[in-house]
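Below you will find the structure I want to go over with you.
Excluded from the complex is one protein chain; the other protein chains are retained at their positions.
Chain nomenclature is as follows: A, B and C, assigned in order of appearance, with residue numbering initiated at 1 for each chain independently.
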Amino acid sequence: MAISRDEVLVWIKTCAAVLAENCAYLVELDAAIGDADHGANMDRGFRAVMDKVPGIADQDIGTILKTVGMTLVSTVGGAGGPLYGTFFLQAGMKTVGKMEMNLDEWTAALGAAVDGVIARGKAEPGDKTMVDALSPAVNALRQASLANETLAQALKDSAQAAKIGMEATIPMVARKGRASYLGERSAGHQDPGATSSYLLLKTAAEVWVKD
Amino acid sequence: MAISRDEVLVWIKTCAAVLAENCAYLVELDAAIGDADHGANMDRGFRAVMDKVPGIADQDIGTILKTVGMTLVSTVGGAGGPLYGTFFLQAGMKTVGKMEMNLDEWTAALGAAVDGVIARGKAEPGDKTMVDALSPAVNALRQASLANETLAQALKDSAQAAKIGMEATIPMVARKGRASYLGERSAGHQDPGATSSYLLLKTAAEVWVKD
Amino acid sequence: MKKLINHPEDVVREELEGVALAHSVLVKVHFDPNYIARIQAPVKNKVALVSGGGSGHEPMHGGFVGYGMLDAACPGAVFTSPTPAQMLAATKAVDGGKGVLYIVKNYTGDVMNFEMAAELARMEGIQVESVVIDDDVAVQNSLYTAGRRGVGSTVLAEKICGAAAEEGHLLSEVADICRRVNHFGRSMGMALTSCTVPHAGKPTFDLPEDEMEIGIGIHGEPGRRRMELKPADEIVEMLIEPVIRDLPYKSGDEILLFVNSMGGTPLIELYIAYRQAHQIAIKHGLKVIRNLIGSYITSLEMAGVSITLLKLDEDLKRLWDAPVHTPGMRWGM
Partner (left out) sequence: MKKLINHPEDVVREELEGVALAHSVLVKVHFDPNYIARIQAPVKNKVALVSGGGSGHEPMHGGFVGYGMLDAACPGAVFTSPTPAQMLAATKAVDGGKGVLYIVKNYTGDVMNFEMAAELARMEGIQVESVVIDDDVAVQNSLYTAGRRGVGSTVLAEKICGAAAEEGHLLSEVADICRRVNHFGRSMGMALTSCTVPHAGKPTFDLPEDEMEIGIGIHGEPGRRRMELKPADEIVEMLIEPVIRDLPYKSGDEILLFVNSMGGTPLIELYIAYRQAHQIAIKHGLKVIRNLIGSYITSLEMAGVSITLLKLDEDLKRLWDAPVHTPGMRWGM
């Protein structure tokens, strides 16, 4: 069982819809410990991605993901732009020429994506950033594939891991990003980037798990 | 029965106290149709007058009133400064050398004071200014002296006339001063300057009427 | 009341002390009576310009004292015109023997106090002329009222007359140029919020989240009418159309477009307003050849904007472009 190119397109489109829905929510989270723009940034970026989608619908997964990455880099700005841009660019590198991905291939792609985010942002788990949602999700995928779980189960596990990681950011004192300026005051708030990361992985599980 | 120099001094000092008490009230009236400073202006002016009083306590009524006028001109500013300054300067001219005033002399002094205000500000009764409180007060004094009323009664009459004139400004649409910029919107508010004028004359009646 | 102040009664004095410390190269500040004079004053054989008004309109007028603009400014209490005592002292301090021009905004208090000051100055043998600025089209003009308020054109008049004085014109000539600016200039303003007079301690008027005041002056007074909040483009249209209508600017006229913040409106919004004002001016065939955008004549921290149009002729253009060096306006040097 695998994820087809068309399913990747469905994922991207659904992410655009989900981020649009959650725009105000992400802005609110960012208002508490940042500058109240994360939702608008992601929404702007994925609206630009949607304009690109028709032109790349017949391409391979790698080309699609790299195009998403380039589009985010050139339209989002802020911290989210370079980070999510790198995320999709790196995932795209790992899937060049592929018309479908199995669990191991998706695991490798997401792993590369998260490594890219870490390389670009130099954040470690515990810094109260998107990395706190992304890293556990990759680990969950890796364990699932070692345990020979089904793709469906693995996707659910990674989404669940991202959710736990996202919620774990609430008590954290930020050490990276804008929230770090608040020092102790950043504790008690959920990180907006970790939240948008969870939304992307939750959406993947929802659109790719068919039963 | 007459008003002595010392009673004039008591009047001035009491006016200073009354205007200080009513500072916030006059500011509020001015906020509605002006620029929220009439109370502060009058209070500032009469505090300066209080500093001058000790130095002129042994002078004649005319000197005292002219000093009050000069002090107001040089410390109040706004519309109130020149108008009340002229008011006291003109009253002072009429009482040069006097150590006391009878009803006719006070009537002449107040008449000259109000003529000075009208000459300086070019306002007519009905323009919604201090003139609407001052003119009726002068007329009341004149009638009282024609009717050979007592000084006490005359002072009460003039204060009463000023009160009615002040209240009559409420429905008026301002044609002079800052309130005129509001056009129709100036109706429904009592004029601050008419109110401070009433306070001066009411105080005169209170401190000069002894029974 | 949220202000960066100490005690309300110290606001004007402490502000003036700040000006004195900040701009000792350009101006000297005199206290009791309060006035700000150009450091070189009196400038011999130059007509001296004196203006003044209530405080709370900064940078006007104190920020406009210096080369090519005012010789002295008299700051009154907040929103209260200064006294003849201040004006007389300033007049004596800056008269360079060629006479003194008073630039007076048309408010009863300002007019009466400057009148008294002029009477006193003339008694002392100083030649004084006064020009009253009344450019606010929000106020219906009439013989029976206080007439129009003096607003945005005052800033332009002070710059242009200052340059004329530097050119060496006579008092009567500088006064004529001032009247020309007043004749060619018109303004209208609006408020998104009220402002708080320090000693009053609370907003002069309450304005709901979804309403605005159109046709306000510069003393926090309510405007001609209150209406629901509109998009910037509509607001600007409501301000500039009456201005253009009032002074029949002809298609082809060259104008200066002045978009002013009332104090609390930031530059990003001013440029959005400027965009629409410029576009409408063009629609009317006007040539916007000069502009001024920023906080120049304010009403404390009030959020809002005023728009001033000034028709330019060759003289006014030359005088506008002439060098000026004051704390609030500087170019060419």
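Everything below uses one rule, namely that a contact is a pair of C-beta atoms (placed from the backbone, for glycine too) under 8 Å apart; a residue touches a chain by one contact, two chains touch by 3 or more.
Since we're looking at a predicted model, the values are computed, not measured.
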Seminar exercise, completed: Within the entire complex, the undisplayed chain is in contact with A, C
For this session: Pick out which of C:G97, C:P231 or C:G285 touches the chain that's been left out of the picture.
Result: C:P231
Exercise. Which residue from A:D35, A:D58 or A:D104 sits in contact with the chain not drawn here?
Worked result: A:D35
For this session: Have a look at A:T75, A:S135, A:S158 or A:T195 and name the one touching the chain we're not showing.
Result: A:T75
Seminar exercise, completed: Contacts from chain C to the absent chain lie at residues 1-7, 11, 14-19, 21-22, 55-56, 58-59, 63, 192-193, 209, 212, 229, 231-233, 235, 263-275, 278-279, 288, 291, 293, 295, 298, 300-301, 303-305, 327, 330-333
Exercise. Mind pulling the chain A residues that touch the left-out chain?
Worked result: 27, 31, 33-37, 40-41, 44, 73-83, 120-121, 175-178, 180-183, 185
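Everything that follows uses one rule, which is that only the chains that are shown with their structure count from here on.
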Exercise. Which of line, ring, star, complete or other matches the graph of chains that touch?
Worked result: other
For this session: Report back the single chain whose CA centre is most distant from the CA centre of chain A.
Result: B
For this session: For chain A and chain C, let me know how many angstrom lie between their CA-based centres, rounded off.
Result: 55
Seminar exercise, completed: When centres are defined as mean Cα positions, the distance from chain B to chain C in whole Å is 32
Exercise. Distance-wise, how many Å sit between the C-alpha centres of chain A and chain B, to the nearest whole number?
Worked result: 76
Seminar exercise, completed: The positions of chain B in contact with two or more other chains are none
For this session: For chain C, write out the residues touching at least two other chains, lowest number first.
Result: none
